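Have a look at the structure below before the remarks.
The other protein chains are all here in position, but one chain of the complex has been omitted.
On to subunit A.
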């Protein structure tokens, strides 16, 4: 594509260096804010583990690890791997905590009622607001 006659001149008139700097900074700042505040899942998502409503740990889904969570009924084992988290073992008799499977999307949750442990994905977007079971 060939530049129209007088193009560079018109462009300079429209956007001076200082304007360009302000524009670039503003866009970068907005982009950063967007990613931080509205971005979903991925690197930003965390798993929150709570016992009896009190936060026990808040972990990024990016770092693989296994956490033992003590509760009134025993130990609940939480596994974090490959951007997901799950209840790997719980002392509950019906093992409903484990049955929730791998959690990765905002709002996904596994709860072990006897041990009063909740494992929940925190992300800007909640994929689910609740579950029926």
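Annotations
To be clear about the criterion, a residue touches a chain if its C-beta (ideal position, glycine included) is under 8 Å from a C-beta of that chain, and two chains touch if they have at least 3 such contacts; residues count from 1.
Definition applied: contacts and distances are computed from a predicted model.
Hidden from the displayed complex is a chain whose UniProt protein name, among "Glycosyltransferase family 2 protein", "FAD:protein FMN transferase", "Putative Zn-dependent peptidase" or "Zinc ABC transporter permease", is "FAD:protein FMN transferase". Listed residues A:52, A:68 or A:82: the one in touch with the omitted chain is A:52.
Touching residues on subunit A toward the chain that is not drawn are 13-14, 16, 18-19, 22-23, 26, 29-30, 33, 37, 50, 52-53, 93-94, 96, 98-102, 107-108, 111, 113, 116, 118, 126-133.
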